[in-house]
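Below is one structure; the comments refer to it alone.
Of the protein chains in this complex, all but one are displayed in their positions.
Here the chain labels run A, B and C in written order, and each chain numbers its own residues starting at 1.
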Amino acid sequence: MIGNFPYLVVGILFVMGFVGLVFEKNLMKIAIAMSVVEAATNLFIITLGYRSGGSIPVWTMAGGGSSRMVLPTPQALTLTAIVIGLATTALMLSFVMMIYRHYGSLDVRDVRRLRG
Amino acid sequence: MKARIFFLISILLVGGLLWTGLQAVHPFGIPGETPMDDYFIANAQGEAAANNVVTSIVFDYRGFDTLGEGAVLFTAVISVAALFRKRGHN
Amino acid sequence: MNPLSVVARTVCNLFAWFLAVFGIYVIIHGHLTPGGGFQGGAVVATFMAFLLVAHGGKKMQSWVKKDIFTLMECGGLTLFISAGLLGMSNTFFYNFLAKAGGLFGSAVPIGPNPGALNTSGTIALMNLSVGLEVVGGLSMILLYMFSGAHPEESLGREEAGHDR
Partner (left out) sequence: MNWQEHLPALLLAVPLFGAFIAPLTVLGGKGLRNAWFLFVSLVFTVVAFLLWARVGAAGPIIYVMGGQGWNFALPSGMSIPVRILMEVDAFSAFMVLLSAVAAFAGALFSINYMERFSGVEKFVSLYFLMIAGMFGMEITGDFFNFFVFLEISSVASFGLVAFWRDRGEALEAAFKYMLVSTLGAMMVLVAVAFLYSRYNVVNMAALGKVIEWGMVEKTALVLFLTALAMKCGAVPMHMWMPDAYAEAPAGVTCALIAVSQASLYGLFRVCFTIYGTFMGSPIIPWVIIVLGVLSMFIGVSMAVIQKEVGRLIAYHSVSQVGYMLLGFGVGLLALGDARAMADYGFTALKGGVFHIVNYTMYKGLLFLAAGALYYATGSRNLNDMGGLGRQLPKTMVLFMIAAAAIAGLPPFNGFVSKLLIYESSFAVHPILAVFAMVTSVLTLASFVKIFQTAFLGPELKKFKAVREVPGSMLAGMTVLAVAILVLSLFPTWSLNHLVEPAAKALVDQASYIGAVFATAATGGGL
C-alpha cells in the first residue's frame, strides 16, 4: 500500500481542491482551491512517469551509462500543464483584483448580482 | 440548502470515481509497456540531436504543444492587459 | 507600494543580477541540462519581481516601458512560429536545422556525453524565442497587476468609469 502512496496523495489533493471550490465563500480562497486542483493534476501526471531506479532523462548527466531512465513524456506534459496553470492562475487573480476594485468585497455573497 | 446537498453528492461522486480509478492504475514506479517513451529515450540524440530528452520532446516531438503553451501564456498576458487597460487608449 | 529599506534594496540590487545571469544560462543550455526557455524565462522574470518589490512600482515604471515587453513577447512568439513555418518544406515544426551543419547543426554522439552547445537545431532557437516571450509576458503580468493594485499611483482616479 505504501508503494501507491503518491496516488493517494493525488486523490486527496484533488478532492480537497474540489471541496474548496464549491464550499469556500472567499474569492481568493476559491482561486487557491483551483491551484490545488491544478497541483493535484500535475502531480498525477508526473507520478505516472516514475520508473524505480531510473535516472534523469538527460544524457549530459546520465553519468554511469545507465540507459534506464524515468519516462520523459510525463515530464514534458507536466511542463506544458504547469505553464498553462500559471497562465490561468494569473488571469484568475486579475479577475479577483478587478472584482474587489468593483465591489469592495471578496465575499461571493456580496458579489452575486447576477440573477440565476 | 438544496445546493449544498448537490455539492456534497458531487464531491462524493468525484472522490469515489478517483478512488476506484486510481486503484486500477499501474503500481507506482513500475509502468507496464512503454513503447513511446523508450522510442524517445533511444532516438532523441539521433533524430533531434539534443542531449536533454525532455527538451527534445517539448520542442521537437511535441513542439506544436509548446506553441500552444506559449499561446496560452500570451493569451493570459493580453487578457490581463485588457482587464487593466487604460481608458481612452485609442 | 513603498520602497524597502536601503539594506534590502542593496541586497536585491546585488542578487537580482545573479538571477538574470542564471536565467540566461538556463535558457541557453536548455537542450543540454534540465531547464529550457520557460524555466529560464521565469527565473529572469523573477529579476523583475525583485526590483519591483525592492524599489517600489513608481521607480520601476520610470525605468522600463511596457512597450518593450510587449515587443519582446510578440517578437518571441513570432520567432517561434516562424521557426515552425520555415520547416514547412517538410512539415510544420520540422527540425530543419538539426544535423544540417550550420547554426546549432552538429550531430551528437549517442549515449552519455558532456554535450556541445552547437547542437539540437531548432530546439535551441525555440528555447531562445520562448525565453524571450516568457520574460516579456511574466514581466508584463507583474507590471499590469501592480498598476491594477495601485490605481491611484499610475492610472488616476477617473479610471473606474464607463468605457464609452
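Basically, a contact is a pair of C-beta atoms (placed from the backbone, for glycine too) under 8 Å apart; a residue touches a chain by one contact, two chains touch by 3 or more.
Treat the numbers as computed from the prediction; the structure is a model and nothing was measured.
**Q** What are the shown chains in contact with the chain that isn't displayed?
**A** Touch partners of the hidden chain, whole complex considered, are A, B, C.
**Q** Extract the touching residues of subunit C with respect to the undisplayed chain.
**A** 70-71, 74, 77-78, 81, 84-85, 87-95, 160-164
**Q** Of the residues in subunit B, which ones touch the absent chain?
**A** 6, 17-18, 20-21, 23-26, 31-37, 39-40, 43, 60-65, 67-69, 71-72, 74-76, 78-79, 81-83, 85-90
**Q** In the complete complex, the non-displayed chain touches which residues of subunit A?
**A** On the side of subunit A, residues 14, 18, 21, 27, 30, 34, 37-38, 41, 44-45, 48, 73-74, 77, 80-81, 84, 87-88, 91-92, 95-96, 98-99, 102-103, 111-114, 116 touch the unshown chain.
Throughout what follows, only the chains that are shown with their structure count from here on.
**Q** Looking at which chains touch, is this a line, ring, star, complete or other?
**A** Contact pattern: complete, every chain touching every other.
**Q** Distance between subunit A and subunit C based on Cα centroids, please, to the nearest Å.
**A** Measuring from centre to centre gives 22 Å for this pair.
**Q** What is the distance in Å between the mean C-alpha positions of subunit B and subunit C?
**A** 21
**Q** Going by the touch rule set out above, which residues of subunit A reach two or more other chains?
**A** Answer for subunit A, listing residues that touch two or more other chains: 58-60, 67, 79, 83, 90, 94, 98.
**Q** Considering subunit B alone, which of its residues make contact with at least two other chains?
**A** Subunit B, residues with two or more chain partners: 45, 51-52, 54, 58, 66, 69, 73, 76-77, 80, 83-84.
**Q** In the complex formed with subunit C, which residues of subunit B make contact?
**A** Residues 45-52, 54-56, 58-60, 63-64, 66-67, 69-71, 73-74, 76-77, 80-81, 83-84, 86-87 of subunit B touch subunit C in their complex.
**Q** Would you pull the subunit C residues touching subunit A in the complex into a rising list?
**A** Per the stated touch rule, the residues are 32-34, 36, 38, 108, 111-115, 141, 144-145, 148-149, 151, 160.
**Q** Within their complex, state which residues of subunit A touch subunit B.
**A** Spelled out, the residues of subunit A in touch with subunit B are 3-8, 10-11, 14-15, 18-19, 22-23, 47-52, 57-60, 67, 69, 71-73, 75-76, 79-80, 83-84, 86-88, 90-91, 94-95, 98.
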